[in-house]
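A protein chain is absent from this complex, but the other protein chains hold their places.
Chain naming follows the written order as A, B and C, and within any one chain the residues start at number 1.
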Amino acid sequence: MTDVEIELTSEITVRLIQHMGSDQMIAAAAKVSTSPEEARALETVESSEGLYGLIRYLAKLRHTSPFEHSAITFYVEAPIFVFREWHRHRIASYSEMSGRYTELLPKFWVPRASRNLIPVPGYKAARPIFGPAPSALRAEVQESLGDSYAHAWETYQSLLAQNIAKEVARACLPVAVFSKMWVTANLHSWLHFLSLRVHDPNAQFVSYPQAEIEQAAVQVEAVLTSLFPLALRAFNETGRSF
Amino acid sequence: MTDVEIELTSEITVRLIQHMGSDQMIAAAAKVSTSPEEARALETVESSEGLYGLIRYLAKLRHTSPFEHSAITFYVEAPIFVFREWHRHRIASYSEMSGRYTELLPKFWVPRASRNLIPVPGYKAARPIFGPAPSALRAEVQESLGDSYAHAWETYQSLLAQNIAKEVARACLPVAVFSKMWVTANLHSWLHFLSLRVHDPNAQFVSYPQAEIEQAAVQVEAVLTSLFPLALRAFNETGRSF
Amino acid sequence: MTDVEIELTSEITVRLIQHMGSDQMIAAAAKVSTSPEEARALETVESSEGLYGLIRYLAKLRHTSPFEHSAITFYVEAPIFVFREWHRHRIASYSEMSGRYTELLPKFWVPRASRNLIPVPGYKAARPIFGPAPSALRAEVQESLGDSYAHAWETYQSLLAQNIAKEVARACLPVAVFSKMWVTANLHSWLHFLSLRVHDPNAQFVSYPQAEIEQAAVQVEAVLTSLFPLALRAFNETGRSF
Partner (left out) sequence: MTDVEIELTSEITVRLIQHMGSDQMIAAAAKVSTSPEEARALETVESSEGLYGLIRYLAKLRHTSPFEHSAITFYVEAPIFVFREWHRHRIASYSEMSGRYTELLPKFWVPRASRNLIPVPGYKAARPIFGPAPSALRAEVQESLGDSYAHAWETYQSLLAQNIAKEVARACLPVAVFSKMWVTANLHSWLHFLSLRVHDPNAQFVSYPQAEIEQAAVQVEAVLTSLFPLALRAFNETGRSF
């Protein structure tokens, strides 16, 4: 329909910016409650097995405050419809690219090949579940979306070319357009995020997140697992409920 | 370009759903701190003038907790780009129409006639200010946006007709599409919202909100003024900073 | 030891001040997400059985935002050691009697007759459990505490009589002295409070609150049950985890 150059992608980027804390710090924070003297001697925190026992105990009894002294900042690139869900998590801090202050980028989301697209039996209004689409239909979806994005981008560019306010011109851009943000939260809050945004049939509360925010959440979980291996193990072994 | 029927509007709807509290309750909550016995006798709360003096004193000294025992719920209809800014206010509760669970409506925002569109001197990246556009240009903006929305809506409908997941089909819809929500916050939080989302050159901190969220905020302020006249007067007379 | 008149009591007072919302409003808020048109017609909300089904579904799937549009304010009189635990619940608003601004009252907590006092097998550092004390010991505890309080009160009064700042004089008062507050939270937050502050061996996460905050929480629960009978039923039937 148009020769505007836009980028179509299914990739969602999650990259660690910075973090504070560790499994040891979770344990040390917990000891402030029960053995304040010990808490000060972080270096004496016991063997990895004793450490895990303590962290698991905290998770099991929902003594969640020790998990709140660790903080993690991620850089995220994702379509706006993912950020819309993400920003509903209120115990977090967000700095996002502004469509008022800067020109958005011609980068748009399309479903990845493995993405289920068709409602299947068991689907309910507030718990949509899907199965695969035939590959011809998949291709058609990609093409329809791509055409629609290109048309919107052309309108955006033509409005900007006429010196129209960015904040008005962007009104035509789809929720599939990519945005960028920094998001910081403490570990308690991140674990709550994972409990809602990663589907796990064995979780105490089984959640049904949209595939694209789950695609981001899985990356968050991988980073957290490398930074806080015992906390994430305890999270998993106590039902992923935080 | 197309004969799809879509609605274009500049109206943003804010309607009171429910509220709890009053100017008297703010005063009564404050008296819990200083004269607990009095606080229990709400009916004895003094003359309107004495009441205003107390509320103004609270606002001036930033004794904000008494304002938190009042709560107000609004029903809002606005384009998604307005909700995107709104949801960054974290001390509030949101229930929003879901593009995953239900089909969105063919209703899209266009700038109202009085909307300034063109950057003017004084404009800065993080403080955009605008002047009026010639009426021919205004008409052209409306038409470009309308065409773009219609094209996107057509794509959305055709994907839904092929039984594609709503949550995927909606990816092409623009941030100008209308959504609906309930939003509840306490009065402290609403006053903070007004301090950032209504431009007042006399405020202690002058803010530069986008015109459309201000259009909603002005309606919020009108309702709050009728429900809590003394609190809103104190808010204004102490610099609109909460 | 002294003839100062002080009041010793085991009563903890919880009284409803105001509330906003109902089971119907929870359902109406939920319908904003899935059937926005219906949500506006609150009066059409279906039979009590259909209503309960919806609320239970929300609780089970942790769709908690509809519970946040209801708010409840309580007046509470309790010893400071209870308020210390209470104020750790951060999703709530507090206005408390101030020991800086006003003179505290000669009212102090003593354990009620049914209060278990002696550690029993199964006791752990972070999960203390107790059994009954012999009645002679119980009487002795009451007397020791009463003497200690009377001594502290006498010091407080003598410092005030010398015109010493209230905020300094109160330093000697025990954490058993009574205070008063208003506390407001939304229903989601109150249910979370109950999940941690009422012990229920059948809960998904069994908590071990101190008896005195539980004594208050049980009263909160009774009021909420009368105001939101279906929400509280759903809370109980889905494991009391919010």
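Keep in mind that, in the parts below, contacts are C-beta pairs under 8 Å (C-beta built on N, C-alpha and C of every residue); 3 or more make two chains touch, one makes a residue touch a chain.
Since the structure is predicted, the reported quantities are computational estimates derived from the model, not experimental observations.
**Student:** I'd like the shown chains that the missing chain touches, ordered by label.
**Tutor:** Result for the missing chain's touching partners among shown chains: A, B, C.
**Student:** For the chain not shown, which residue from C:A139, C:V175 or C:A222 touches it across the whole complex?
**Tutor:** Only one listed residue reaches the unshown chain, and that is C:V175.
**Student:** From the list A:T155, A:N186, A:Q215 or A:T238, which touches the chain that is not on show?
**Tutor:** Considering the complete complex, A:N186 is the one touching the chain left out.
**Student:** Taking the entire complex into account, which one of A:E68, A:D147 or A:D200 touches the absent chain?
**Tutor:** Of all options in A:E68, A:D147 or A:D200, contact with the hidden chain holds for A:E68.
**Student:** Go through chain B and note every residue touching the omitted chain.
**Tutor:** 33-34, 57, 60-63, 65, 88, 125-127, 196, 204-205, 207-208, 241
**Student:** Even though one chain is hidden, which residues of chain A still touch it in the full complex?
**Tutor:** Given the touch definition above, chain A has residues 17-21, 25, 29-30, 32-36, 39-40, 65-66, 68-69, 71, 73, 75, 93-98, 101-102, 180-182, 184, 186, 188 touching the missing chain.
**Student:** Can you name the residues of chain C that touch the chain not displayed here?
**Tutor:** 79-81, 83-84, 87-88, 90-91, 94, 99-102, 109-111, 115-119, 125-126, 128, 130, 133, 137, 140-141, 144-145, 147-149, 151-152, 155, 158-159, 162-168, 170-176, 210
The working rule: only the chains that are shown with their structure count from here on.
**Student:** Take the average of all CA coordinates in chain A, do the same for chain B, and state the distance between these two points in whole angstrom.
**Tutor:** 26
**Student:** If you average the CA atoms of chain B and of chain C, how far apart do the two points sit, in angstrom?
**Tutor:** That gives a centre separation of 33 Å.
**Student:** At what distance in angstrom does the C-alpha mean of chain C lie from that of chain A?
**Tutor:** Computed value for the inter-centroid distance: 35 Å.
**Student:** Specify, in ascending order, the residues of chain C that touch 2 or more different other chains.
**Tutor:** Answer for chain C, listing residues that touch two or more other chains: 33-34, 65.
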